[in-house]
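Dumping the structure here so I can ask a few things about it.
Note that one protein chain is taken out, while the other chains of the complex remain in position.
Note that the chains are named A and B in the order they appear, and that numbering of residues resets to 1 at the start of each chain.
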Amino acid sequence: MQTGAIISGWGHLIVIGVAALSGPIFEDSNQIELSVSEVSIVSLAEFDILQKKFEKDNENLDTSINKNNDELLGDQAQQDNVNSEQTKAIEKDIETDQDILASSTPSIESPELPEVVNSTPSGFDTSVSVIGQEVALNLDVPEGIKLESPEENFDVNVDTRPYPEAPEDVQKLEAVSKTQSSEKTEIVEMLIDNNSVPEQTITQPIIDALIAELSSAPMRSVRPKGRSLDNAILQAEPAQQVAQNEIISSVSNEPIQSSRNAPSGPPLTQREKENLRVSVGRCWNKTSLSREALEVTVTISFSMSEAGFPESNSIKMLDSFGGAANATKIAFDTARRAILVCGRRGFELPEEKYAQWKIIEMVFDPVKLRIK
Amino acid sequence: MRLKYLSFLPIVACLVACDQDELFNGNFSNNNTKNPSAISETEDYFIQKIGDVVLFEVDNSGLTALAKLTLDKQADWLSLNLGYQVLIEGHADEQGTRDYNLALGARRAQIVKEYLISRGVDPSNISIVTYGKERPVENCSAEVCWSQNRRAVTVVNALSKG
Partner (left out) sequence: MIRLYKLLFIVLFVFPCLSLAQEKPLRITITDGVVEPLPLAIPKFLSEIIGVKDIAKNISTLISEDLIKTGLFRIIPDEAHISRVTNFKSPVLFADWKAINAQGLISGAVTITKLKKKLCTDPRGCLVVKFKLFDIFSEKNIFVEGQKIYAAEPSEWRRLAHKIADDIYFNLTGEIGYFNTKVAFVSESGVKNDRLKRLAIMDYDGANVEFLTDQGDLVLTPRFSPDGSKIVYTSFKLGKPQVFLMDLKTRGTFVLDERSQMSFSPQFSPDGTTIVMSVVNDANTDLYTLDLNSGNRRRLTSGPAIETSPSFSPDGKRIVYESDRSGTQQLYVLPIGVGEGRRISFGGGSYGTPVWSPNGDLIAFTKKSGRRFHIGVMRTDGSEERLLTSSFLDEAPTWSPNGRVIMFFRDKAGSRGSSSIFSIDISGRNLRKIVIPNSGSDPSWSSLMN
């Protein structure tokens, strides 16, 4: 018997070892590569076209001093045509995307939501909405309202049973995430207390964030790779538990505490940083910036969820120089939009280096595109 | 080859003739400020035989030799025919900005005036006006027309109408 146990033991270890080591290799095949078209209006291809067109236009600008402006007028007509074509292409995209969404995500309209509604304190009507349903948010939310019940239901959804073989670390992780959720309540309150902006802007993002979590993350992908809205369709089960934890962390508004065990990994490569730079830059739209605002450099700090999504409420301006208050506001708004618009599909960042990019400071310096 | 050049001659001759025609028959176009029927015989003679227009080089208000010849004749006529008021109109072609052309027209008119004075015309009888590029006689956009528009027109008015 002893020999058998030894052989069995070694065999198990070998199997575990092989499985563990070959895990990364097989991981790819478990992930179904997304080839579904993206939900957002402008596809990358179109963005590229637009970008190229802009670059082309810029070249023409420099050399067109002696060019007959009648040609420019012709371009204008062409531009209008292109615009209308693009609009049509865009509309087609929307239709396709909506079809895909409609056909493949019936689970989005899940019945979990009514539970949220029933348990909220009085004075706060929330027939919370998901795509396709009606919303009727009562804007008269009294200050200091506690959104406790969503948290309670939150706990209901989160599976906090430790894995049978999970070592201490994991248990610690989940214990932390529990405290995290109760801390979250306080953060929400503070938001309401501190915020003097009309209520709608207070409740809406929070509600939306909660909807997103509760409805099986239709807007959030589970894994960094191939991240886009439509990843929701896949609902990668293998990592569901991890996903739950990610959801908790992504909702938190403050930077994650050091006790939270976020993977740090080897240093971020130049290429990875460059990817992020390009990803945000793609949505940093300088077109409408006033000349004053084009002189302003803003530094923005924000935190990211482990899934690579910027946390909207964490975006704040650390520093600015180069302009008066109004120009700075515009520069900040534009930079924030850049983060949120391109971040809507999440950013490509290595999960194992999460600790390095969970808090980001971004400096927006419009040095290159100042209109003279 | 030579035939080609020869055939050019009549064409050129025609053009020149046309140009000359302009000068003599340019009553209405050269004299925008005047109602044609009001031109008396003497004034008609002035326009047709003496020549009421002098032309200028591009961006220039200097008098060419030909211009001086014409102005000499004008001065002579004016000294013989007293009792006429003179208005000199300065014009420019379309190849310049509006305000500058007004100023250029004024300068051209003034230079003609000073020349006439130097030839004995009574200064108190001469006034100037500018039309800049607003009253071209020719409206094609080429030198053959522009050269005609760069001009000063001497308009004579009988001091007392009979």
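The rule we apply is simple: a residue touches a chain if its C-beta (ideal position, glycine included) is under 8 Å from a C-beta of that chain, and two chains touch if they have at least 3 such contacts.
If you're wondering where the values come from, they're calculated on a predicted model, not measured in any experiment.
One chain is missing from the display, and on chain B it is touched by residues 29, 33, 59, 61, 94-100, 102-104, 106-107, 110-111, 114, 128-132, 134-141. Residues of chain A that touch the chain left out of the display are 16, 19-21, 23-24, 26-27, 30, 39-42, 47, 50-51, 54, 57, 61, 64-70, 72-73, 76, 83, 87, 90-91, 94, 98, 129, 131, 135-137, 139, 163, 165-167, 169-170, 197-198, 200-201, 204-205, 208, 237-239, 241-242, 258, 260-265, 268, 273, 276-278, 280-293, 301, 312, 315, 326-327, 329-331, 333, 336-338, 340-341, 344, 352, 355-357, 359-369, 371-372.
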